[in-house]
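Left out: one protein chain. Kept in place: all the others.
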Amino acid sequence: MSTLKKIIHSLAIPVLVAAILEGLCLTQGQNIITNAKSFDNFVVYTAIVMITTMALSINLNSGRFDFSLGSMAALSSVIGAEITYSALAGGKGSATMMLIVTVTVGCLLGLISGAIYVALRLPPIITSLGVTLIYEGIMYTITSGKYLMKEVQNSSMSAFANTWVYAFIIILVVLIFMVVVFEKTTFGYDYAALKSGQKVSINTGINEVKNALICYGICGALMGLVGFLNAARNTTINGGQLNFGSIAIMFTAFLPMFIGGYISQYCNEKMGFLLAAVCMSLLNSTFAVFQIK
Amino acid sequence: MYLQIVFNEAVVLAVVATGAIFIYTLGTFDISLGASTLFAATLGVTVYNKTESLTLMILVLFATGIACSLFNSVLASVFNIPAFVTTVAMMSVLSAIASQIITTDGGALGGISIPSSVVKPYSGIGFKAMLLIIYFAVCFYVFQLTKTGRRMKFIGGNPLCASLTGIKANKYTIIAFTMAGIGVGLGAFLTLTYTPSVTTQTASSIGMNIFIAIVFGGMPISGGPRSKIYAALIGGFSYMLLNDILEIVIDSSAAYGITQVISALFFMAVVYITSMNYRTQALPR
Partner (left out) sequence: MKKRFAKLISLALVGVMSAGVLAGCGNSNDTASASKDGIKIGVLVADVSGEEALGFRNYYEEYIQNNYDVTFEYTDALESAEDEKAAIEKFTSKGYDAIISLSSSDRAQQIETCEEYGVYYAIASGVLDDEQYEQYKGYEYFVGQIGPSNETEFEAGKAMGEYYKEQGISTVAIYGAFIPNPMHVYRAAGIIAGLGDTYGGTDDMNGMIGQIFGDQAVDPSKIEGDVEVVAYLQGYGDTTTDELNAAIQKAPEAFLSVGMATTFFAQTLSQNDIQFADIDSFTEMNLDSMTNGTLTYLAGKYSSSIGPVFALVMNAVNGNVIRDNDGNAVSLSQGYLVATDVDSFNEYYVTDNGDTPIFDKESLDTIIGDAVTYDDVKALVESK
């Protein structure tokens, strides 16, 4: 297939979705994107969906079902917000510091989750259920079950959420990072080998444990990023999510993963996830048009 | 008294999860069973309130449970859509429709109900235990003593080999989901015998607890030949018992978060110990 045909096929679904949804919105006398703020929201949500989908796909593609994504995002953002607030009290540079701390904590939480899986050698779906409950419990204990508000409501965080530029940069960075790490490194080659033939790969000397731990670490860091973006977008973090209250975020990533998987027949898989996230974000903006009365 | 409470809490989970064993044996899963139970109970109560016929209500409970499950199986087997996609979608759709009916009909009460006197004769432990035994016996027979059960395990263990030997996976997927649908209908009935009202959160915890119950009962989540029909029964009751014991043992003044952490650690420790016999060198998936 020629490059041009690949590009056309790759863009077909997002363009078609945009055309249909815009047509639907026009019946209401509106557009999908109504103003600059609406565009900011669109880009931020695209980043959230894309990153969550990538995080989900890392383990799911390897047959590891992970329920703990939402709890990692929530707990890392809670810890990030608390540490940042105690250091800067909502002052200048809060957003940058929280971003760094949240991603680092997310990575650690991911590694802990991976370590539990590796150490117990239980199916990941099971360990992730336990990890979800543990992280939710810790989060509840830290926040006393309350919403975090003052910790994330400051001018620095507002400045971050009030423009599409930062979210766009994050999308680019994550996209490049994921493509490079999973397609241009030894880790990525091992990951692909383990994905398609676990026993054969192990017999050829690939260290599965190390590979799995890195996967969980990256997954955690990505969910930390999602936690940060959600905190900036929502201006609050719900610290009272118990009894699997945090897993809903994972379900939002199934459909884009499915769509992205289809699109990736014609382009890079990670690019497919981005285009699928654009579709989901368009859909989200359209829902908003129909819901506001 | 406390064992009676545990029984009432666990019986619905055990019934629905026993039906779900058939699905899990095939190496797939259904996360919408809790929502199906809610949906079936909602339609059952609505039909009773319109007709005042208990028989019709029970028929609707089972018909709805089976219909929801069959719809999932058709999507999964005929259209080859992954079960985690279809069942997640079904979970949202069924919950949304049930919520619409409950909040519209329930109005200021926030829920819908039938008179408690209607189900009172069926609320005794003896009757519920009898239903559980009958349903379990049927499942046991199908799972352990028929070709159907053996072939399901074969498909779950090695779908390619099963297919090459001429076993049609689609047929067994539909049978598995039907068995689960019967469990949903029975679960909805047992829910109503305990509390004859339905709110938007009725049976909400079942979806996730099914995973826990099955694993707790010693069955691998990947299904296949090591699947055990009694896993949900043992797991469901043990898990509820464990939770209730923890409730007693852990100081009531402890915060909710800490209680949840301890409960999760205990859960993982128990599963770790009970699964010691089938550790593999490669990481499990």
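When the chains are written out, they are named A and B in that same order, and each has its own residue count from 1.
Following the convention adopted for this analysis, contacts are C-beta pairs under 8 Å (C-beta built on N, C-alpha and C of every residue); 3 or more make two chains touch, one makes a residue touch a chain.
Only a predicted model underlies this, so the values are computations on that prediction, with no experimental measurement involved.
**Student:** Using the document's definition of touch, tell me which of B:Thr18, B:Ser73 or B:Ser238 contacts the absent chain.
**Tutor:** B:Ser238
**Student:** Taking the entire complex into account, which one of A:Ser10, A:Ser71 or A:Thr252 touches the absent chain?
**Tutor:** Here the residue in touch with the unshown chain is A:Thr252.
**Student:** Applying the definition given at the start, please give the residues of chain A touching the unseen chain.
**Tutor:** 34-35, 37-38, 41, 45, 140, 144-147, 149-150, 153, 158, 233-236, 238-240, 242-243, 252, 284-285, 287-289, 291-293
**Student:** Which positions on chain B touch the chain that was left off?
**Tutor:** 1-5, 8-9, 12, 100, 103-104, 107-111, 113, 116, 191, 194-199, 201-205, 238, 241-242, 244-245, 247-249, 252-253, 256, 259, 270, 273-274, 276-277
The rule is short, and it goes like this: only the chains that are shown with their structure count from here on.
**Student:** State, to the nearest whole Å, the distance from the C-alpha centre of chain A to the C-alpha centre of chain B.
**Tutor:** Roughly 30 Å, centre to centre.
**Student:** Applying the document's contact rule, which stretches of chain A touch chain B when the two form their complex?
**Tutor:** Touch list, chain A to chain B: 62-65, 116-118, 120-127, 129-134, 136-142, 144-145, 198-199, 202, 208-209, 212, 242-244, 247, 251, 254-255, 258.
**Student:** Quick one: in the complex, what on chain B touches chain A?
**Tutor:** Of all residues in chain B, those touching chain A are 82, 84-85, 88, 92, 205, 208, 211-212, 215, 220-222, 255-261, 263-265, 267-268, 271-272, 275, 279-285.
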